[in-house]
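Up next, chain A:
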Amino acid sequence: MESLIIILVGVLTTVAIYLVLSKNVVRVILGTAILSHAVHLLILAMGGLKQGTVPLLGEEAEIYVDALPQALILTAIVISFAVTAFILVLAYRAYQELETDNLGAMRGSDDE
Partner candidate 1 sequence: MPAQFLLNITIAFLWTLLMDEDAFYITTFLTGYLIGIGILFLMHRFFGTKFYLLRVYSTIKLLFIFVSELSQSSLLIMKQILSPRLKIKPGIFTYEHSMEGDYELTTLALLLTLTPGSVVMEVSPDGKTFYIHAMDVESSRDSVLKSIKVFEKAIMEVTRN
Partner candidate 2 sequence: MNNILVLPMLLPIIVGVLLIFLRTYGRIQAWISIAAMVVTAGISIYLLHTVQADGILRLDFGGWEPPFGILFVADSFSVLLVLTSSIVTAVCLSYALISTSKELQTMYFYPTVLFLAAGVNGSFLTGDLFNLFVCFEVMLLSSYVLLTLGNSKRQLREAIKYVSINIVSSWFFLVALAFLYGTLGTLNMAHAAERVAEVGQTPLLTTISLVFLVVFSLKAGLLLYFWLPGSYSSPPIVTSALFGALLTKVGVYALFRIFSLIFYHQPEITHTIIGIMAGLTLIGGSLGAIAFNDIRSIAAYNVVIAVGFMLVGLAIATPEAIEGSIYYLIHDMVAKALLFLLVGTMITLSGSSKMAGMSGLMKNYPLLGWSFFIAMLSLAGIPPLSGFIGKVLISSAAIDSGSYVLLALALLSSIFVLYSLLRVFKNCFWGETIVSKEEQLPLRRGVLLPCLVLVFLTIGIGLGVEGLSLYVTDAAKTLLNPGTYINAVLGIIQ
Partner candidate 3 sequence: MIGEYFGVFLILIGSIMAVISAIGILRLPDVYTRSHAATKSSTLAVLLSLLGTFIYFWASENFISVRLLLGITFVFLTAPVSGHLITRAAYRSNVKLADSSTEDALEEVLRNKKDV
């Protein structure tokens, strides 16, 4: 299962990076969103999967799954939400001011 999830992570990463490499701002943002999905799964897989029960002590089990990655992912999810919210608004403000969502038109130059 872990290996399969890691391969899934690879697929998500590939798709996300393909999007990130595109010229359209929204595609890039979408790509970053998928990237974060991928890495959350990866962290989970790195903690080992299904080797125990839900990390609630009331469940009275012998072993619990690794709770630490879960806590880390939770933090990461919230942070990536914050960043996504920011860049989305940034994208639309940039579109308002620059009248383009094409990164090709946002090159600018160091010597302008």
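As a selection rule, all candidates are chains of the complex that A comes from, given by their letters.
As a convention for this text, contacts are C-beta pairs under 8 Å (C-beta built on N, C-alpha and C of every residue); 3 or more make two chains touch, one makes a residue touch a chain; residues count from 1.
From a predicted model like this one, the values you see are computed outputs, not experimental measurements.
Although all of 1, 2 or 3 belong to the complex, chain A touches just one of them, candidate 2.
The residues of chain A lying in touch with candidate 2 in their complex are 20, 25, 28-29, 32, 35-36, 39, 42-43, 45-47, 68-69, 72, 75-76, 79-80, 82-83, 86-87, 90-91, 93-94, 97-98, 103, 106, 108, 110-112.
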